[in-house]
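The complex appears here without one of its protein chains, the remainder shown in place.
After this line comes subunit A, so read on.
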Amino acid sequence: MDKMPKWADVILTPLISLILAMGISALVILAIGESPWMALKTMVEGALGSSYGWGFTLYYATNFIFTGLAVAVAYHASLFNIGGEGQAAMGGLGVALVLLYLPLPHWGLALPAAMIGAALFGAAWAFIPALLQAKRGSHIVITTIMFNFIAAAVLNYVLVNLLRPTGSMDPATARFPAETNLPALTDIAAGFGMVWGRNTPANVTFLVALAACFLVWVLIWRTRLGYQIRALGKSEPGAIYAGINPVRITIIAMMISGGLAGMMAINNVMGEAGRLVLNAVEGAGFIGIAVALMGRNHPFGILLAALLFGFLYQGGGELALWTSIPRELIVVIQALVILFTGALDNMVRMPLERAFLAMRRNRGAAK
């Protein structure tokens, strides 16, 4: 017998957790002497009040969809991939190498090529931790954290010593060729005769991200591989008994995860910056953890959670611009969301379960 209906588990629990996280965030804002109401208004207006705000919100959300999906795919195999940051950074390197060294005449060709480059580099960066986890049992959490640091060092070295154009002091690559620039959502809207989101970095990658959500859903719930991933995640001995090779599935799941994280680079590196700079990922790899937790590791939930975090991110930027509240407020909110929806969710679930049990008993007694 289920203790409570599915909708309560999937929607009500995260919603209450989110409200708790927001409530404490409001207290934090009060504690630093600002008005939570004003902060909320500034954030909503800045992020959702104009097509300009929406443009940025969607741009950030695109990043978070990729990193969120990355965390989720690994999580279904009960692997906790904290390495999204490093995998996305390496994905950026893949994108830069493809765009700088392959002559691609049109963005329509450059986009798939860059996607392959990004996914390959991201997957390669996830491969070693996956191999170590599968073959030697080294804890994937620690190895992926270490690989984040190593990726930062590798990128630093490559950008300073190898890819930096001569004469430039900036640790960044040259600009990518103009014909590989991705069309912005503004241009697409203009194609339909609309004026939308001018001067924002939101680009066609958002549509790729939506497609990725759908494909991940198909992968996890409609394919044999997805079944094997979930089976391994539920019970390793059970999976082995069913003839599933845990080494193989662990490595495949982590490489898909790394590939997804790497694909984030087509949004920020190819779509927005047009060149690879140091620290291009800006923490999106970590936000993916919160996004996946909030979205209950389901692509649709991840889409919603990514939009929420896109809103928080853009709203946080507006806060820093118009008030004296620093951007780091967003890190605190994010931490509280991870804490309440991830680590403390039993705090909400246990009383809820009790409430539903009591309700059912009452109904049974009334009959």
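Everything below uses one rule, namely that a residue touches a chain if its C-beta (ideal position, glycine included) is under 8 Å from a C-beta of that chain, and two chains touch if they have at least 3 such contacts; residues count from 1.
Methods note: contacts and distances are computed from a predicted model.
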Original post:
What name does the UniProt record list for the absent chain among "Cytochrome c oxidase subunit 1", "2-hydroxyhepta-2,4-diene-1,7-dioate isomerase", "Molybdopterin oxidoreductase membrane subunit" or "ABC transporter permease"?
Top reply: "ABC transporter permease"
Original post:
Among A:32, A:225 or A:242, which one is in touch with the chain left out?
Top reply: A:32
**OP:** May I ask which residue of A:174, A:210, A:277 or A:347 touches the chain that does not appear here?
**Re:** A:347
**OP:** From the listed residues A:157, A:221, A:241 or A:300, report the one that touches the chain absent from this view.
**Re:** A:157
Subject >> Hidden partner chain, residues of subunit A it touches >> reply: 28, 32-33, 80, 82, 128, 132, 136-139, 141-143, 145-147, 149-150, 152-154, 156-157, 160-161, 286, 289, 293, 324-326, 328-336, 338-339, 342-347, 350
